[in-house]
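Complex shown without one protein chain; remaining protein chains in place.
Order of writing sets the labels: A, B and C. Residues in every chain begin at 1.
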Amino acid sequence: MISFNNDYSEGAHPNILNALIETNFEQTDGYGEDYYTNLAYEKIKTALNCDDCHIRFLVGGTQTNLVVISHLLRPHQAVISSDVGHINVHETGAIEVTGHKVLTTEKIKDGKLTSETIKKVLDIHTDAHMVQPKMVYLSNPNELGAIYTKEELKNIYEFCKENNLYFYIDGARLSSALASEKNNIDLSDYKDLCDILYIGATKSGALFGEAVVFFNLSLVGDFQYSIKLRGALLAKGRLLGIQFNELFKNNLFVEIGKHANKMAKKIKDIFVKNNIPFVVDSYSNQLFVIFSNELIKKLSDKYKFSIIEKYDENNTVVRFVTSWATKEENVDEFIKDFKEIIK
Amino acid sequence: MISFNNDYSEGAHPNILNALIETNFEQTDGYGEDYYTNLAYEKIKTALNCDDCHIRFLVGGTQTNLVVISHLLRPHQAVISSDVGHINVHETGAIEVTGHKVLTTEKIKDGKLTSETIKKVLDIHTDAHMVQPKMVYLSNPNELGAIYTKEELKNIYEFCKENNLYFYIDGARLSSALASEKNNIDLSDYKDLCDILYIGATKSGALFGEAVVFFNLSLVGDFQYSIKLRGALLAKGRLLGIQFNELFKNNLFVEIGKHANKMAKKIKDIFVKNNIPFVVDSYSNQLFVIFSNELIKKLSDKYKFSIIEKYDENNTVVRFVTSWATKEENVDEFIKDFKEIIK
Amino acid sequence: MISFNNDYSEGAHPNILNALIETNFEQTDGYGEDYYTNLAYEKIKTALNCDDCHIRFLVGGTQTNLVVISHLLRPHQAVISSDVGHINVHETGAIEVTGHKVLTTEKIKDGKLTSETIKKVLDIHTDAHMVQPKMVYLSNPNELGAIYTKEELKNIYEFCKENNLYFYIDGARLSSALASEKNNIDLSDYKDLCDILYIGATKSGALFGEAVVFFNLSLVGDFQYSIKLRGALLAKGRLLGIQFNELFKNNLFVEIGKHANKMAKKIKDIFVKNNIPFVVDSYSNQLFVIFSNELIKKLSDKYKFSIIEKYDENNTVVRFVTSWATKEENVDEFIKDFKEIIK
Partner (left out) sequence: MISFNNDYSEGAHPNILNALIETNFEQTDGYGEDYYTNLAYEKIKTALNCDDCHIRFLVGGTQTNLVVISHLLRPHQAVISSDVGHINVHETGAIEVTGHKVLTTEKIKDGKLTSETIKKVLDIHTDAHMVQPKMVYLSNPNELGAIYTKEELKNIYEFCKENNLYFYIDGARLSSALASEKNNIDLSDYKDLCDILYIGATKSGALFGEAVVFFNLSLVGDFQYSIKLRGALLAKGRLLGIQFNELFKNNLFVEIGKHANKMAKKIKDIFVKNNIPFVVDSYSNQLFVIFSNELIKKLSDKYKFSIIEKYDENNTVVRFVTSWATKEENVDEFIKDFKEIIK
């Protein structure tokens, strides 16, 4: 079986694995108080062109979102998200479990937020009988694979600052966004585009790991406590440092995104050529397309991909995902088989 | 510097690291739905001599405790712990953050619970104006390094069953307990000694990982949801499976405990010989002793160990910890230096 | 000024006030363990034609909803509500603060739930990465003044039972529903229409007070603890008993609804006659209509009513509410003035 099911099907990028092997017997302090973690912080700060940011590493995505959001909000405050936002749908209510409502904007085809849709949420939450919107959450690329432009994020961030909202960007697949042909945002731009950025490594070649970057230092507070009390402080914290240290050497993080996107593009091209309908256009490592149930059946003997939802009686929305580990030969084989089946 | 600071200073046991290397490019399903995870479940069931238990893997200790405890308790229910219990002191209120009071038993020198001290807590919580005690938590070895006997755990479990309390054992350092000269409990005994056991791997040679074992299947419910909503469901779940699979091959888990205890015993012997006072007697991989501040100063140039708390003006409680990775040559060097300094 | 702003603008119905005066110096046990509370339970059970139900009194509506919902749901479970549901919009995230997501059904003009719209929510929440829908919440009359029929509630309850959902009806204004010309449900029918009913008194002539009725006794559990831990256990509990005791004497509860509805009907008629557009048709004590901003301005010198939301540049949605205390002479005066202004 060849899997395009997700971007966390394999272990770690070889550079990362080698670094773990080489450092295995060194003795370090726990909980991220080690040399490698600090080294990785420095590398990321360089990539972000930001000396003054505060960075901490966590293990997973839902964990990162719940730690960051519950760190910032008071009990009466809510976070605004797209209705397809990961925190709204796919985190088993993790944000609500910490006591906060996720307010959703109106349904938009590509799932992207705008200051206009955010404003509509603010307009109807105006007194103490309703939650107080205090934060905006979005993912780039978002949950449907769409990419934000620099202007779009700038516009949202301006709106947030005018309205006393924190702006938090979930970059679980940021490497793919950075490498996208539609992207015009450099890592070093992000410091001017949001208060907090999370840079994902789990889906970009690490065994696990997400970096939370506070550009807005006034929000840091006792973040270390917030990590610990959610059970998110890794004992062998250096594992996160070692991995991020590798990802931010020689541009590896963006290279991983490039490879993933390139593999996705090859698959996209064959879908386009064969008039497979896209749910939304994609320029990242995720493709959301509508397959006939018959096509799914024929492909499923040899290929894995995600079943998202029923489209109609005869068709289904499916997702193809590529990664640093996707082998071009497997993509080519898929293309060959796909052509064969579709004709 | 040589560190006896804790048992999570190094990476992973070589067997585990090799297994991660060998499997690195295999494609598996995420979230623990993979071959290795199931294989590890089977190995652990065999070691526990228990076909009918339910096992899930989590990443860290505080995470495991908060997921398990909040999974089982309703909002009005509390967990009973020793006053030195990890959940009571060293988890930044992680249990309370999930909404539950930690009720502590009266102070006992070695920190061990008994049905008598638990009963006193029950006796004063009798109506709806007070929390309802519903669970007993203890660690074996406990936070002061003490080891429970089979009879002691059996007695507590009987009491729990008579009083409708869940009994949950935190085995963060279970390998050390199993290997202790004071231990008379085999892994296969635990199914008759508690409702839920957590078998720790982070402190026994894994990069990270803790196994939660439900012997009492009526308590499983929607545990997978409980894991996910706390951000504790690892995307690359197979990493946990691969690691536990190695730990439960060829008795490695217990061997790791044996080595750690043996190294601790060598250090203990030199302390005993030199009349260093122990806070509590220890037969596990943790030693709690009282050092003069002068002694601490002299040793600290070359050795790391944990400062626990001030004992009096001139003396301090310190902790020495050994592990699978503690090199006997380093222990010998410490002993030599210690003798030199102490004389 | 004459107020049609809400149904909690005055003190208590004279019968209730007199009962409070008469009993003032009696000594009773606290926390609802008194004679009057038990007497009121019996009267309500008679009205419900249900010996086997469990009743408890609380102080307010948001309090009641959060106590009941958090009593029933586990951390991974969510409650389904209309998007206009009181718990979704007007309780400052009180349900989320207890850790539970409010899942909303698609937007429906009159805000009424159906098994079809509930089913759509179930259909997209199918695994442990999403919350588990476990409860259905609706108000009768609902937040837009609409009235459910017996068949509609029966249909939803059947659906709930088939799908293991608890069904909870918020009757904050139940007296108005019972007295509505569109209503075909007697109080004694409710035992077959839901698991839990809350009968509101605050908006039906009491100083305060809401009765929670568990028809499904398997859900009672430690409800007294759930009340206490949310700070909802009134010390002088007999105040609730005394008030409900009066409301359920001589059909007072329904009479109060009849008067409120009758007053609303008179106002409705004049609006209809003058082609004032209704947001939804209403047969209860709440009227939601669209006023021109000019009309609002002219009426506001003498009359109070609620501004709900902007409709367009020149028009606004407003709400008129009547109650047990609405004087017919005031209604007549309003009608006279309204005619004058509108012509």
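The criterion applied here is as follows: a residue touches a chain if its C-beta (ideal position, glycine included) is under 8 Å from a C-beta of that chain, and two chains touch if they have at least 3 such contacts.
Please read all numbers here as calculations on a predicted model, not as lab measurements.
K.L.:
One chain is left out of this view; which of A:H86, A:K203 or A:K228 touches it in the full complex?
P.N.:
If we include the chain that is not displayed, A:K228 is the one touching it.
K.L.:
In the whole complex, not just what's shown, which of C:P75, C:G93 or C:G171 touches the removed chain?
P.N.:
C:G93
K.L.:
Could you tell me which of B:V97, B:V136, B:C194 or B:V318 touches the chain that is not displayed?
P.N.:
B:V97
K.L.:
Since one chain has been left out of the picture, which residues of chain C touch it in the full complex?
P.N.:
Output for chain C: 1-3, 5-6, 8-12, 14, 17, 20-21, 23-30, 59-67, 91-94, 97, 202-203, 207-208, 225, 228-236, 239, 304, 325.
K.L.:
Just the residue numbers, please: which parts of chain A touch the chain that's not shown?
P.N.:
70-71, 74-76, 98-99, 128-129, 131-132, 221-222, 224-229, 233
K.L.:
I need the residue numbers on chain B that touch the omitted chain, in ascending order.
P.N.:
75-76, 78, 89-93, 96-102, 124, 128-131, 309
FYI, only the chains that are shown with their structure count from here on.
K.L.:
Counting hops between chains that touch, how far apart are chain A and chain C?
P.N.:
Graph distance in the chain contact network comes out at 1.
K.L.:
Quick one: which pair of chains has the most contacts?
P.N.:
So the pair of chains linked by the most contacts is A-B.
K.L.:
With chain centres set to the mean of the C-alpha atoms, which chain is at the far end from chain C?
P.N.:
So the farthest one, by centre of C-alpha atoms, is B.
K.L.:
Give, as an integer number of Å, the spacing between the C-alpha centres of chain C and chain B.
P.N.:
Inter-chain centre distance comes to 51 Å.
K.L.:
By residue number and range, which residues of chain C touch two or more other chains?
P.N.:
If we look for residues of chain C contacting two or more partner chains, we find 75-76, 98-99, 128-129, 131.
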